[in-house]
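Left out: one protein chain. Kept in place: all the others.
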Amino acid sequence: MQEKDEKDTLVLGGKEFHSRFILGSGKYSLQLIEAAVRDAGAEIVTLAVRRAQTKEHENILSYIPEGVTLLPNTSGARDAHEAVRIAHLARELCGSNFVKIEIMRDTKYLLPDNAETIRATEILAKEGFVVLPYMYPDLNVGRDLVSAGAAAVMPLAAPIGSNRGLATRDFIQMLIDELDLPVIVDAGIGKPSQACEAMEMGAAAVMANTALATAGNLTMMASAFRQAIDAGRKAYLSGLGRVLVRGAASSDPLTGFLRD
Amino acid sequence: MLKINGQETDAAGKSISEYLSSANYEPRQIVVEINEEIIAKERYGETILKDGDVVEIISFMGGG
Partner (left out) sequence: MDRKYQLENDPSSRINHMEYLPDMEVIESDICDKVLEEMNSYDASRYTARDVRNALSHENCSIEDVKALLSPAAEPFLEEMAQRAQRETSRHFGNTVYIFTPLYIDNHCENYCVYCGFNRYNKIRRLKLNMEEIEHEMDVIARSGMEEILLLTGESRGSSSIRYIGEACRLAAKYFRMVGLEVYPVNTEDYRYFHECGADYVTVFQETYNSDRYEELHLDGRKRIWPYRFHTQERALMAGMRGVGFSALLGLSDFRRDALATALHVYYLQRKYPRAEMSLSCPRIRPIVGGTDLCYEKVSERQLCQILCAYRIFLPFAGITVSSRESSAFRNGIVRIAATKVSAGVSTGIGDHAEKYGEECGECKEGDEQFEINDTRSLDTMYNDIRGAGLQPVLNDYVSL
């Protein structure tokens, strides 16, 4: 009975996207980016901001196809102040007001600092950024991020780069069920089947990087992810069918007392 | 002495433009921040580096 959206688009900061696959550009050679974007069908690509190298005139921006929305991240930031600074630098570099907030105080597990992330989100949203905060999936934090003005939330499925899949599944489901914002599953997605499952759960999009960068054939994997994400999205929109529940119903009827 | 990208550098007195070309940076790909303030590209010629400045020269790279 679900109403189907004829043109199923993802809206972030007032901008419409048809692809629900956000592609990372880290850990692989610049020469592969264009093919990866093409085979992934991606319309959003993430980038990092770093101290510039001298004598290196290769510019990553020239490898990213026209029309793709750049989503700079604030990786390297250890608190809200640094994240805000990095966001400003990124905007100056590319002119895009999209930013993925990534604040980590932990170099072993690379877990996001939720409290600082809320602070940075509030500051940047007020300045007019389209803020996509990377977060540990905590419902209360999710609500705070909504109030802070986030355009979406990006909960981690598992630690960054771990390829371990939906370790936080139940908590991501809460965000999907309770927040009136797109939930983009980020980090830890290692296989297309996991991306598909996230989409079946109702995620608005999936972000992947390491899973592709470490694959035997990067562009083929990009295409596999694209198909898995499409399939999961369609399954979600079509309304999942019945799963038979284990265990027989109680033999003692509960409704025997009703008179009419 | 001033700090550029974390390194003590003897560049006081040079303009940003002069420093960038001497160090072989490509100005179109970078953004320059002095003491946490972003410098607009059109001011690279007139902005002179001073002793004690903390300068960051930033560009994009691949990331997730």
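For reference, chains read A and B in written order, and residue numbers begin at 1 within each chain.
The definition used in the following text is that a contact is a pair of C-beta atoms (placed from the backbone, for glycine too) under 8 Å apart; a residue touches a chain by one contact, two chains touch by 3 or more.
Predicted model only: the values in this text are computed from it and were never measured.
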> In the intact complex, which of the presented chains make contact with the chain not displayed?
Replying inline: A
> Taking the entire complex into account, which one of A:Gly14, A:Gly95, A:Gly216 or A:Pro253 touches the absent chain?
Replying inline: A:Pro253
>> With the missing chain put back, one of A:Asn59, A:Gln173 or A:Gln227 would touch it. Which one?
In response: A:Gln173
>> List every residue of chain A that touches the chain not included in the displayed model.
In response: 1-2, 139-140, 143, 173, 177-178, 180, 239-245, 249-250, 253-260
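Everything below uses one rule, namely that only the chains that are shown with their structure count from here on.
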> Which integer distance in Å separates the CA centroid of chain A from that of chain B?
Replying inline: 33
> Across the complex, what residues on chain A touch chain B?
Replying inline: 24-28, 30, 33, 46-55, 57, 59-61, 72-73, 75, 85, 88-90, 92-94, 160-161, 187, 207, 209-210
> Can you list the chain B residues touching chain A in their complex?
Replying inline: 5-6, 23-26, 28-31, 33, 36, 38, 56-64
